[in-house]
Structure formats: structure tokens, C-alpha cells
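And then chain A:
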Amino acid sequence: MEPQEVVDLVRRVLGDMVRDVKIWKGNDYIEVEIDASSIREAAARMKEAGFDHVKDVTAVDYMKEGRFRIIYNLSSYNNFDLSYYIVGLAYDIPRDKPETVSLADIYTSAEFQEREVYEGFGIIFKGHPDLKPLLLSPPVAEQKPLRKDFIVREEPEIKVEKKR
Partner candidate 1 sequence: MSPIISDIIKIIIWPPLWQLIVLGLLLPLGVVVFIIWFERKTAARVQRRIGPYHVSPRIAGGLQLVADLMRYMFQEIIIPKTVDVAPFIMAPLIALILSILPVVAMPFTSNASYFPIGMRYSLIVALALITLSPIFVIVAGWASNNKFSLIGGMREAYLITAYELIVMVSFLSASAATGSFDLVKIVEAQAGGKWLGLLNPLALLAALIGVLLSTSGFPFEIPESEHEVVAGAYTEYSGLVYGINMGAAYLKRMVYSILIALVFLGGWRPYTPGPGFVSGYLIPSIVVFIKATILMMIFSFLRAVYGRYRLDQALDIAWKYIFPLAVAGFGLSLALAYLGIY
Partner candidate 2 sequence: MPVEFAEKTVPPGRGIFKRFKGNIEAIAIGVKYFFDPKRSTLIYPKEYIKLRENYRGFIVLNAKKCINCGSCARICPAAAMKLIRRPYTDPKTGKTRMKLWPVINYNRCIFCGYCVDVCPTEALHHVNYHDVVFDNMEEMDQTLESFQQAPEHPTAKEGIPVRYIIDEEKGLVKVRVEGGEQ
């Protein structure tokens, strides 16, 4: 299966929900941008089309542009041809109102990963069965460490020698 065929398939399945499609370098990662409002519908249709599990769920913080991009990277176990590709179902949400809907009831494999996005970015997934931090302890999760305004400082390379 060629990447273009997958793009055609995605366009056929999602119809006019698709805003933009991009094939990234390597020709195996296809990013499909959709509207935040149509994510549940799109996910359900993609699942029917053979993308049967979520490879991972992630978010990227574009602080300067004031948005979060949430990406569900879908792939297939059943369909050998599709399994070569990863389709990233991506949508943007505003950074000051980090709320979206959960896909945990459509993709069970997304359940823990949505919790991870929640703890890292503070994005609330409505309808998630058990939304709480997965890896971090609650006080740490409150600081939303994966956002870009949480800065981890690295040490400088030049050291001032101490007197022993």
C-alpha cells in the first residue's frame, strides 16, 4: 500500500472532517488534522475502517501560538497493509481552556495514555472513566510538567572551581 492510498482511504472515511493531511518524512507517518468538535465521530469511523488500536496518545504544547495539539496515533493489528502506517489524528485546542473529550470508550488502548496527557499537560478529557494522574504524584501533576512553561534547567558547562 502506498502512502497516497492511505491518505485516500482516510479522506474517504472521514469525508469533509479532514482539514489537512500531511505525509511526513519517511513516508510512513501521516498526520490528519481535523476539527476538535468532530474527534469522536472521526475516531469511531477510523476504528471501523480498520485502525483498531491507538499506538499512542500525546499532546504538543505550542505555547507561542497558544494552542495544544492532541494527537492520537492510530494503527492496525489486523490489517497487514495498514499496519505499515501510522495515522496521526490531530486536533488543536486552545491553551487557556484545555478541555476535550475522551476516546477511552472507543479505543480502550487510549485509556492510560489519556491519563498521561492529563497529568503532563493538564488537559481534561471529559467522559474518561477514571481520570487521574498515571505516573506522577498529584502534587507534581498539578504543575503540568510537560507544558513548555515548566522549564527544567540544565547545568552550565563551565564550572567555577571551589577552594578545597
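Candidate selection criterion: all candidates are chains of the complex that A comes from, given by their letters.
Here, a residue touches a chain if its C-beta (ideal position, glycine included) is under 8 Å from a C-beta of that chain, and two chains touch if they have at least 3 such contacts; residues count from 1.
Note that the structure is predicted; figures quoted are calculated from it, not measured.
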#### Entry: Pick from 1 or 2, the complex member that touches chain A
2
### Message
List the residues on chain A that touch candidate 2 in their complex, please.
### Response
80, 154-155, 157-161, 164
